[in-house]
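One protein chain omitted, others in place.
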Amino acid sequence: MNAAIRAVVRSAIHSGLEVNAIFQGYKGILNSDFSSLNLRSVANIIQRGGTVIKTGRCPEFHLPEERKKAANNLRAQGIQALVCIGGDGSFTGARALWKEQKIPYVGIPGTIDNDIYGTDLTIGFDTAVNTALEAIDRIRDTATSHDRLFIVEVMGHNSGFIAVDVSIAGGAEAVFIPEIPLDIETVISKIQMGLKAGKASSILVAAEAKKSGWAYDLAESIRKKSGFEAKVCILGHIQRGGSPTAVDRILGSRLGVHAINLLNQGLSDIMVGVQGGELTHQDMSSCLEQKKALPPQILNLVNDLSH
Amino acid sequence: MNAAIRAVVRSAIHSGLEVNAIFQGYKGILNSDFSSLNLRSVANIIQRGGTVIKTGRCPEFHLPEERKKAANNLRAQGIQALVCIGGDGSFTGARALWKEQKIPYVGIPGTIDNDIYGTDLTIGFDTAVNTALEAIDRIRDTATSHDRLFIVEVMGHNSGFIAVDVSIAGGAEAVFIPEIPLDIETVISKIQMGLKAGKASSILVAAEAKKSGWAYDLAESIRKKSGFEAKVCILGHIQRGGSPTAVDRILGSRLGVHAINLLNQGLSDIMVGVQGGELTHQDMSSCLEQKKALPPQILNLVNDLSH
Amino acid sequence: MNAAIRAVVRSAIHSGLEVNAIFQGYKGILNSDFSSLNLRSVANIIQRGGTVIKTGRCPEFHLPEERKKAANNLRAQGIQALVCIGGDGSFTGARALWKEQKIPYVGIPGTIDNDIYGTDLTIGFDTAVNTALEAIDRIRDTATSHDRLFIVEVMGHNSGFIAVDVSIAGGAEAVFIPEIPLDIETVISKIQMGLKAGKASSILVAAEAKKSGWAYDLAESIRKKSGFEAKVCILGHIQRGGSPTAVDRILGSRLGVHAINLLNQGLSDIMVGVQGGELTHQDMSSCLEQKKALPPQILNLVNDLSH
Partner (left out) sequence: MNAAIRAVVRSAIHSGLEVNAIFQGYKGILNSDFSSLNLRSVANIIQRGGTVIKTGRCPEFHLPEERKKAANNLRAQGIQALVCIGGDGSFTGARALWKEQKIPYVGIPGTIDNDIYGTDLTIGFDTAVNTALEAIDRIRDTATSHDRLFIVEVMGHNSGFIAVDVSIAGGAEAVFIPEIPLDIETVISKIQMGLKAGKASSILVAAEAKKSGWAYDLAESIRKKSGFEAKVCILGHIQRGGSPTAVDRILGSRLGVHAINLLNQGLSDIMVGVQGGELTHQDMSSCLEQKKALPPQILNLVNDLSH
């Protein structure tokens, strides 16, 4: 996200604007926790994980009177428009502020889950996939040395984007995702066929579904039906953070510049994105209302490679 | 490349074909250095750098009589078609074999330089960019601690793809690429403006042009014109090798499966690729004849972010 | 471990011995799963995680009659001595074979837990600590961005070596280890003092004690006593595997060469180790009977740095 922040700051200043950081998201607006940013503020941050302006939940922001106070705080500071980096929750707050208080904003999709409609990629996704992949490469060392079955649960916020990419790139034997029910018997028979062919170790990838930890249930089901003992790894929070990949830094840079360009053109209530490699933007309402589907060609690939 | 090899082998076997590895490229054909591959042969290779079937130059392959011998060797082994992973040189050899000896082939673009027309991405590029980026992140630690100017020369085979991506993602102050002449005075004045604004360290990225090492000439020019002493780093061969990124493994897997599908449809003399996120294929002649241009929106981004 | 295997093979061959790999540990002896090794067998393995000769549990080996069969298998293959890389369990098997069947052996300490008496370091420990550290660095990005409290559970097999090193190197606020009971109230008051001083995020490290998962109990205790909500991360199997660090590769190389030297001198029933930087060896009985203590100066360091 720091790449996007840096791009927003640099291109905004270049176009003659002044920029303030708002610390900890909406909480920062309610507390008037603003800080003026210049070119030096964003030097040497592009390689850092996390976000230098922090983030946080803010339940009070669901109340219209709090949002009115927020708008007043922004106006008092001379802030005329917002760039909002985040996901559904963040965007919903910005939309409310736009509708009720006419504070223009542009949304930049930033979540490791990649589950936002209107963009092929969200900032953080490529880094999370590569981090999970490194973990799977390590687990494969153990799986192979010990001839074991592993189930690795990755993040995903009830969507399978991380799980599918990680399972293709990690050479997993099967992937369990919320979008497509997978029959445990099919997976068991695949493992048994692998054993017959001399393959003594297997890795299954599971997207966290509604909640983290269901990989344990999966392991138990497999054990009951087949006798296979699977080790479970919940990757959890190690998938966040870390120095971002080139793809994420370039994506953040592109979207940050694009957001400022569109704000300067007078647009609001939109989300920037990248589709088919090109910069795009869409009405925020269409992004929030639609559910992004896993690309069918990627789903087919999982089947093509793991049979 | 191992991801592509694995995908070719798995999807070919799944479609009922038998697969042979040819070791060391065309040299391997001339020496009948073939080896039958099964599903176990490609287990646990997806995470490895380099290529398990090796590669090598083969000047004799420029002679038609050697190519005739090659075709005979292939037929003697029962090899009816080739999948050729590489760049211009590899494809030219496969084309000659197709035209003269009617051995069908499909090309898969695999080079870290990303300079092949007909695909947005080549296998190895994303890994090379991330490796160069890690090096630049380290160099930035030193540049910042010591308030120094660095010139980092990256690979590129006379094209600027790696250099441009690395300079955006690494937050470089300027990038020198073969495609666009960059005035040294402009760069010097940018460094001087940075110094005035309190920025004591800078990183410049240079694509190797015709030959490796010209970053030294660049440093000398800058020193003569401005007195700035720049440290030079030639990243060189460390940009090759290493465990591939998720993007590269997924790309290799997709292209490998696609190549087998198209061969099975009877196509030949084509190159598979990915454009706008979608799998495509094109006549090899059009890929070899045209020069791939740097995307203008990426070039603009360099300017937008480094002013 | 591959570094040790490589060193054993190379120095054994250099001293005129022949070397066999035994696959999957004692199971491999019972199944006569042997394979002759030469210099080429161990080329390009030093950088790989896991072990190329696999490992495995073998409960039958607890029976004297099975060990007699094992000795006969070894003799039939012409194997006159063993190098045994592992921990307590592996060494106990080798000792029994030595006492009952007079098969000489030398033990090399290889476990990520570093809990073996008679050596300052075991093979795998430095790699595991660095892997856990990378995970903590990532988690710190999130902890800092979100102002959160995290409890990270690391491996350790009921000892605190990994936990202590990781907590010093990761700048953790407190560490829970089996060797030293830590009062939860003390930790809570430390967090509260940190909050007063403006420090909104904290990381606590916990060694897995008798079993993995007790970090959840810890989080619950902290919540009940203080109201602080801690996120829990169980690092688990990602701490195994991965390309080994320089320290581990050099340690493995040194111990492997040393083991062969001592076997060639006619010694048996010993474990090689490194103490104060020097190669040493000790009677295996003394290594198995004594419990290695955490170095007091390191324990003091945790206190000195986290108050």
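The first chain written gets the first letter, and so on, giving A, B and C; residue counts start at 1 in each chain.
Operating definition for what follows: a residue touches a chain if its C-beta (ideal position, glycine included) is under 8 Å from a C-beta of that chain, and two chains touch if they have at least 3 such contacts.
Source: prediction; values computed, not measured.
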{"item": "For the chain not depicted, the shown chains it touches", "value": "B, C"}
{"item": "Contacting the left-out chain in the complete assembly, out of C:Val257, C:Val272 or C:Leu294", "value": "C:Val257"}
{"item": "Touch criterion as defined above, residue of C:Gln47, C:Ser189 or C:Ser285 at the omitted chain", "value": "C:Gln47"}
{"item": "Hidden-chain contact residue, picked from the options C:Lys27, C:His157, C:Arg249 or C:His281", "value": "C:Arg249"}
{"item": "Residues belonging to chain C that touch the chain removed from view", "value": "3, 6-7, 10-11, 14, 39-40, 43-44, 46-47, 120, 126, 129-130, 133, 137, 140, 144, 165-166, 168-171, 197-199, 243, 245-247, 249-250, 253-254, 257, 276-279, 295, 297-298, 301, 304-305, 307"}
{"item": "Absent-chain interface as seen on chain B, which is shown", "value": "24, 48-51, 54-56, 131, 134-135, 137-142, 144-147, 150, 231, 233-238, 240-242"}
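Quick note on the criterion: only the chains that are shown with their structure count from here on.
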{"item": "Contact graph of the chains (line, ring, star, complete, other)", "value": "line"}
{"item": "Distance-maximising chain from chain C - centres being C-alpha averages", "value": "B"}
{"item": "Distance-to-centre winner among chains (Cα means, whole assembly as reference)", "value": "A"}
{"item": "Cα-centroid distance, chain B relative to chain C, in whole angstrom", "value": "39"}
{"item": "CA centroid of chain A to CA centroid of chain C, Å", "value": "35"}
{"item": "Where chain A touches two or more other chains, by residue", "value": "137, 140, 144"}
